[in-house]
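Please read the structure below before turning to the comments.
A single protein chain has been removed from this complex, and every other one stays in its place.
By letter and in written order, the chains are A and B; residue numbering begins at 1 in each of them.
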Amino acid sequence: MDLIFLVILLGVGYFVGSYLEKKHYQDIKKRERQTLHVPVVTFGAKQAIPHGNEAALFLGSVVVSADYFKMFASSLRNLVGGRVVVYESVLDRGRREAILRMKEQAISWGATQVVNVRLETSTVGSQSGGKGLAAIEVTAYGTGIR
Amino acid sequence: MVYKPKEIPEGVNVTSVHPLVNFAYLLGTVVVFSGLVYLGLGAIATQLATRISPELEAKIGRELISDIPHLDRESNSPKQQYLEELLTSLQKSNVNSYTPLTIYVQKSKISNAAILPGGHIIITTTLLEEAESENELAFVIAHELGHHIARDHLKGLGRSLVLLTVASVLGVGGGNANIVGITGSLTNLHYSRQQESTADLYALSAIVDYYGHGDASLDFFNRIQTKNKDKRGEFSAYFSTHPLTQKRINYLHQFAKKKGWKMKGEIKSLPNNIFD
Partner (left out) sequence: MASKYSDQANSRFGEIIITTLEGVPGKEIIEHFGLVQGSTIRAKHVGRDIMAGLKNLVGGELKGYTELLQEARKEAVERMLQQANFVGANAVVNVRFATSSVAQGAAELFAYGTAVKVQ
């Protein structure tokens, strides 16, 4: 009985999870293309400061977590060790989303570039009592220049 | 310095493995590995069961016996004295136990008997009440002795024996109740038909040695056998831990005939003071 329940949860997690992931990736790609013209770089202060009138801080953040299937696969991976493939896409999506949110804010403000960008990842708490993937916050921040 | 916008292709930070393939690999590895551990533990347990030293067995036994509830072992009660005397006289004829034996009475509504590592024999109050003669009680005790000498009780612990041994050697007490819990309750040790049969033969020979005949010793078995026929599905506890068949009883009779053991003789009754 428990096994059937587990399989259903895994199935729902897998199919819904991968559908949502696909949608999210399509969305990310579209937005990345739209915002590609604005450079995002990690250098800033020591380079000759680019020409501009104003500068402001922009921050994009997103909290991500994984579906049941991914959690289950990663708990198995925890026994075997090695590369946790299922989480790579979760963090990749999260990071790109955070950068995009920062960039979109900067663009709507009128930035021509975002410099001195830093990325942070932090665990903000975990679901289902410490097991599985914790909720992860990805933050991207930098200085927009216009 | 000019900015050259360029799109970075996908699949750099995400390994291109199908999630289900990856999942199958993981599941396979875990299942195979657990299977190996299970088999390995089984093999070690079998080795341990035959090679464990009496001292270590006694140590394990002490820890196990402290986990058994409702044990009554008042050394001066007539019941206890009687049982100890019976045990000693049964041993006299077969002095080959490798550890000192102790006998306990457990207050319980089920009729059962068991032997734990370290020579701890447990008999339930219900079994005592149901017994009609000393001969049949002696047979039950001798049967458990048979398991003890064949080290079946150690083999019956199975894989938890390995964990118990490790725990005892490291001196980590207390958690043993949990370890036993993994493989089920202690009194639910399972013996194979072969082990039962050997213990039966041992018991019968001990009884014949002591009383000079095997009469009434199989009464207990017969009673359980008929009881189980009456109430189908509701097996007695003794039956579930000591699988009993008519075949076994018949085999014992045949064996006695072959050996020329008398199966008729004077039946010794139980003293009254054990039913307090």
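Following the convention adopted for this analysis, a contact is a pair of C-beta atoms (placed from the backbone, for glycine too) under 8 Å apart; a residue touches a chain by one contact, two chains touch by 3 or more.
Source: prediction; values computed, not measured.
Only one of A:Ser18, A:Ser61, A:Asn78 or A:Gln105 touches the chain withheld from this view, namely A:Asn78.
The missing chain lies against chain B, touching residues 1-6, 8-9, 12-13.
Touching residues on chain A toward the chain that is not drawn are 39-47, 71, 74, 77-84, 87-88, 91-92, 95, 99, 117-123, 126, 130-134, 136.
Note that in this section only the chains that are shown with their structure count from here on.
Separating the centre of chain A from that of chain B, both taken as means of CA atoms, is a distance of 57 Å. On chain A, the positions that touch chain B within their shared complex are 14, 18, 25, 29, 32-33, 36-37, 39, 47, 69-70, 73, 76-77, 79-80, 83, 85-86, 88-89, 91-92, 113.
The touching residues of chain B, when paired with chain A in their complex, are 1, 3, 5, 7, 10, 13-15, 17, 19-20, 22-23, 26-27, 29-30, 33.
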